[in-house]
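Before any comments, here is the structure.
Left out: one protein chain. Kept in place: all the others.
So that you can tell them apart, the chains are marked A, B and C in the order they are listed, and the count of residues begins at 1 in each.
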Amino acid sequence: MSLMGARGLALSAIAVDYGGVRAVRELSLTVAPGEIVALLGANGAGKSSLVRAVMGLVPSSGRIELDGRALQSFGPEARARRGLAFVPEGRRVFGDLTVRENLEVAARTRTAPRRARLDRVIALFPALEALLGARGWTLSGGEQQMVAIGRALMQEPRVLLLDEPSLGLAPALAAKMFELLGVLAASGAAVLLAEQNVRPALAIATHAHVIRRGALVKSVPAAELAMAGDLGALFLG
Amino acid sequence: MDAGSVLQLGFNALSLGCAYALVALGFVLVINAVGAVNFAHGDLVMAGGFLAVAAAQIWPAPGILILPALLVIMAAMGVVLGAVAYLPLAKRPPSAVFVSTIAVGIMLQNGANALFGAAPRAGPALVVPGHWTGAGAAFDRQSLAVIVVSLILAGAFRFVLTRTQLGRSLRAVAADAEMARALGIDARLHILGAFAAAAALAGAAGLLLSQRYFVTPTEGTGLMLKAYIAVVIGGWGRWGGAVLGALFVAAFEVLVAAWLAQPLAEALLCAAVLAVLFVRPQGVFGETHGRRA
Amino acid sequence: MRNVIAAIVLSSIPLALASAAEPLRLPIVVPITGPLALEGASQRNGALLAIEEGAGGLELATEEIDTAASAEAALTALARALSRPNVLAVAATIFGPQMLAMMPVAEQARVPLITVSGTARLTELGHHFVFRFFPADPVVKLAQARYVVEDAKRSRVALLYQTTAYGQSGRDALGEAFRKLGASIVHEEGLALGVKDMAPALAKAKSAGADVLVLQLHSGPTALAVKQAAAMKLGLPIVAGSAMHQPSTAALLEPAELAGVCAESGSAPATGGTPELERFAAAYRKRFGSEPDGFAAAQYDGMRMAIAALAKGARTPDAVREYLAGQSHQGAAMSYRSDGKGNMAHDAVIVCYDGQSRTPRLAKRYANPPGAR
Partner (left out) sequence: MTARGILDAPPALPLLLGAVALGAYAAFGADEYALRVLSTAGTFALLVMGYQFVFGHLGALSLAQGAFFGLGAYATAILSSRYGLDFSVSFPVSIAVPVIAAAIVAAPVLRLETHYFALATLVLAQGALVAVLNWETLTGGANGLPGVGAVRIGDLAVARGLPMAAFVWCAVGLGALLAWRLVHGASGMAFACLRDRPLAAAALGLDGAHARHGAFLMSAAYGGAAGALHAHLSGVVSPESIEFPVMVSCLTMAVIGGRARVAGAIIGALLLAHLPEWFRGFERTYLIAYGAAALAAVILAPAGLAELFERAWDRLRTHHPALPTPSRPATAPRRAATSAALALDKASKRFGGVVAVDGVTLDLKAGEILALIGANGSGKSTLINLATGFAAPDGGRIAVDGEDVTGDPAHAVARRGVARTFQATDLVEDSSALDNVALACAARVGPERLTNWRPHGRGGMAAARAEARWWLARFGGAQTEGQKARELPAGARRLVECARAAARNPLALVLDEPGAGLSAAEKTALAERLRELARDGTGILIADHDTEFLFAIADRVACLDRGRLVALGSPQDVRTDPAVIAAYLGNAP
C-alpha cells in the first residue's frame, strides 16, 4: 500500500511487542486533516499502545508518515517538532509547574507567538484563566485534563493524539471536551482519539476503528457504528 | 556578648549561608533533574575555588570580573560530569550514580592536590577590600559582595527556572522526562544542561568562599554533606527550601557555635536534623510534588 | 578492565627489576593526599632534597609512598616500603596516630623511622626505632607558653585548638605549660577542621576577658583566625602554633593582618638566621620553587643524619639506628642529639610578624629549654 503523498497521518502495518507479546498487530489506518478518527475498544485492547507508538514513546515496527514523510526513525521530541502532539492517559501535567508554565513549555517557539497561542487556549478554556498561577498538582482531574489538552494545543499540532481524554471527567466536562475536539478538527488538525467512552466519541468522530486484542475488528464511518444496535455486544460480549 | 557582636555574627552567618545556598541550589538542581545525589558536588565547589585562584594568577583582576569566565568553564565541567558519570548509568538505580560521582570526586580532589598542592589557597577578592563599621560591627565589603553576588546568582537562577523557556523545559524534564520529550524537549540535552548549571553554581560558590575562607583540595566532602543536610531540611527537591536550609546550616555553624561551643553546635545540628526528619519526614518546607525516587 | 590488568602488569615490572641492583633505600612514607598533605609535602620535599644531595658516590634510592589519612593506610604504605630490599631508614609520617601504628612494625622489622611528628607519646612508649627531628610538643609548646607569659607578659589565655590529633596533643601540652607558668586559661574551645567562621570563637575569647589568643590550629584555620581577628579589631596578641610559621599560611594573609602575630616552630628557614639554614633554604627554593618551613628543614636534617651514617659505612638499618641513637649531628636548623628516647631536637624558636612583610623575624630562641626532658 503506497501512502506517499497522502495528507495527514498514515499508519501502515504498525506492530508493538512487549517482550514477545503483541499488543498491536499489523494495524493500518489514516487520519486526514480535519478528521477525527476514534479508536475504540476495551482497556487492554491495544489502543493506548498504538497511540504511544505513533508518538514514539514505545518501539514499534511498520511505517508512520506525516504528510507523506516517514517519522518512524525519529524520537518523540523530533516527532513533536514535526507536528505531532500527545494528550496522554492520566494527563501527566507537570506537577511542579504552574498552569501557565505547563502551557508555555509546550510552545517551542518565540515569545510573541507563544503569548498568542496562550491567549487562544485560554479562549477555548476560560476556566484556566483563573488558574494560571496554580501548580499542576493542585488541580482537579478535570482541570488537569484541560491543561493537558491545552498543552497539546500550544504546540499548534498538525496531528493530535489523545489517549482516553474523558477518563475521570464529569459528564458535562467530557461533553465540552468532545465538543472542543470537533472545533479543533474543523480548524484543520488531524485527530486520533483513543477512547472507551464510546457514545460521545462516536458523536464527533468521522471514522471509528474498533480494536480487540491488538487487531482491528471493525472499521467504519462513525455514524454507521453509532447506529448499530449491537454496540453493547462489541464491548460486553 | 554585646549587641554589636551578635550583629556581627548574624552578618557573618548570612554571608556564609548565602554562599552555602549556591552550593545547595546546584545540588538540588541535579537531584531534581536526574533523581540522584551528586557526591562530587562539593568537589566541584572546591574545583571552582582553585580555578578562581589559578585565574587570578593569570589575570590579577577582582573576582567579580573573573566570575563570568569561571561560570563558563565550570559549566563545561558539569557537562563532562553529566556525560561521563550520569548518562551511561541513566537507567541504573541511583546508587550507581552515587558511586560514579564519588569516583569523579576522588579524581577532582586528587587532581587539585596534584595541580595546586595541598596548601590552602586564597581566592581573588571579589571587590576592592575594605569595610564599613556601624552599630558595633564591621561590615566587610567582601562579605557584602558575597551576599550580593549570591543573591544575584540565586535570583538569576530563579529567573531562568521560572521565567524562561529553558527553565520551564528543565523543570518539565525533571518532573516527567518522557512527557517532556513528547512535547519536543530534548531530555538528554536538558539533563546535561542541569549538570552544567549545577557546576556553574558550585563554581561560583567556590569563588565566593575561596577569598574569605580559603580553599583546600579536601574540603569537598564537608561541603557536600552541608548541602545534603540543607536540601533535606528544606524539603527534598525544593529550590526555596534548599536556600533556607543552607541559611539554617550556616546559622548553626556561626550563631549556635557562638552561643554554646563549636563541637556542641555540630552535635546539636545533627540532633536538629534528626528531629526534623522524625517529626516532619518531608522536610520543614515540604517536598515537591511528583518527585522521582 | 583491560586497562586495569595492564596497569597491574606494568606496576609489577619495577618490582621485579628492583631486586637486580641493590641501591641503599630511604623510602618516604608520608601523607601526600588528604587533610595532612600540606605538612606531608613539606616532609617529602625535605627528605627528597636530602636524598638528592647524595652521599659521596653511594647509590641512594627512594620512593614516595602516600599514607593518606588513616593508620591503616599508613601501615600498608610502610609494608610496601619494607617489601623492598635494603631499606635502611624510612622518612615517616608527621601524623601521630599513623606513627603510633607504624612504630611496632618498624620495631619488628628493625628499621629506624625518621619523623617530625610532635606527638609527645611517640617517644614515651619505649620504642627504639623512632627518631624525631622536630622538637616534641612539650618542647615547642613550653616555648610558646613561655613566650606568652615571660615575653608578652600575658596571663589570661584564650586557647583555640583543632579537634584533630595535632590540635588536641598541642592543647594538652599547652595546658600543662601554662599551668606550670601560672597563667590561667580563661577560654578554651575545640574547632572542627571544616569550620569556616572563626568569629564565634574569637568573640567568646574576647568576652571571656582574655589578654592573649593562643592558637593550636592547622594552616588554613590559623590564617582564618588571624584574618578574622584583624577584621574584628580583636586587639589581642596572637601566639600561634607551628602552622603559622609555614610560609603557605602567611601567604593567605595580608602583611598588615599579620601584625603582632607570633608562632612557634623548631626552626624558621624562610627567616634564616644561620648560614646552614640559609643554605638549606636557598637549595629548597631552587629545587621546589617554594618557601621551606620548619618541618621540611627538620626532615631534611633527619635524612641527612641517616645519610651521614651511610657515608660512615652503615649498611644495615641496625647500624643506621645505632648511629642515630648515639651520635650528634649539626643540621641546618640546629644540632641534634638523642635524649635516649629518640628525641633529637631540643631547640624551639618563636617568630613574629611585623606587619610589613610575610616573612617573620626571629623573636626568641629557646635552646634546650629546661623541663623538656
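As a convention for this text, a contact is a pair of C-beta atoms (placed from the backbone, for glycine too) under 8 Å apart; a residue touches a chain by one contact, two chains touch by 3 or more.
This one's a predicted model, so the numbers in the text were calculated from it and none came from an experiment.
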Checklist outcome for this item: Shown chains contacted by the missing chain are A, B, C
Next on the checklist: For the chain not shown, which residue from C:Val130, C:Ala165, C:Ala203 or C:Leu258 touches it across the whole complex?
Outcome noted: C:Ala165
Checklist entry - For the chain left off this view, which of A:Ser61, A:Thr111, A:Ser140 or A:Ser187 is in contact with it? => result A:Ser140
Checklist outcome for this item: chain A positions in touch with the non-displayed chain are 18-21, 23, 42-45, 140-141, 164, 166-168, 171, 174-175, 178, 196-201, 203, 213, 231-232, 235-237
Item to check | Chain not shown, touching residues in chain B | outcome: 37, 39, 84-85, 88-89, 92, 94-96, 98-100, 102-107, 109-111, 113-114, 221, 225, 228-229, 232, 236, 263, 266-267, 270-271, 273-274, 277-278, 281, 293
Item to check | Where the unshown chain meets chain C, residue by residue | outcome: 1, 3-4, 7-8, 10-11, 14, 32-33, 64-66, 69-72, 75-76, 79-80, 82-83, 96-98, 100-101, 104-105, 108, 119, 121, 125, 162-169, 190, 192
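By our rule, only the chains that are shown with their structure count from here on.
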Checklist entry - Just by CA atoms, which chain is the most central one? => result B
Next on the checklist: Taking each chain's centre as the mean of its CA atoms, which one is most distant from chain C?
Outcome noted: A
Next on the checklist: Need the CA-centroid distance for the pair chain A / chain B, whole Å please.
Outcome noted: 42
Checklist outcome for this item: Rounded to the nearest Å, the gap between Cα centres of chain B and chain C is 35
Checklist entry - Approximately how many whole Å separate the CA-defined centres of chain A and chain C? => result 74
Checklist outcome for this item: Shared-interface residues of chain B (touching two or more other chains) are none
Next on the checklist: So in the complex, the part of chain B that touches chain A is made up of which residues?
Outcome noted: 162, 165, 168-169, 171-172, 174-176, 178-187, 288-290
Item to check | Touch list for chain C against partner chain B, complex | outcome: 32-35, 37-38, 40-41, 163, 189-197, 199-201, 203-204, 206-207, 219-220, 223-224, 231-233, 246, 248-249, 251-252
Checklist outcome for this item: Listed in rising order, chain A residues that touch chain B in their complex are 55-57, 75-78, 80-81, 85-86, 88, 92, 94-97, 101, 104-106, 108, 114, 135-137, 151, 155
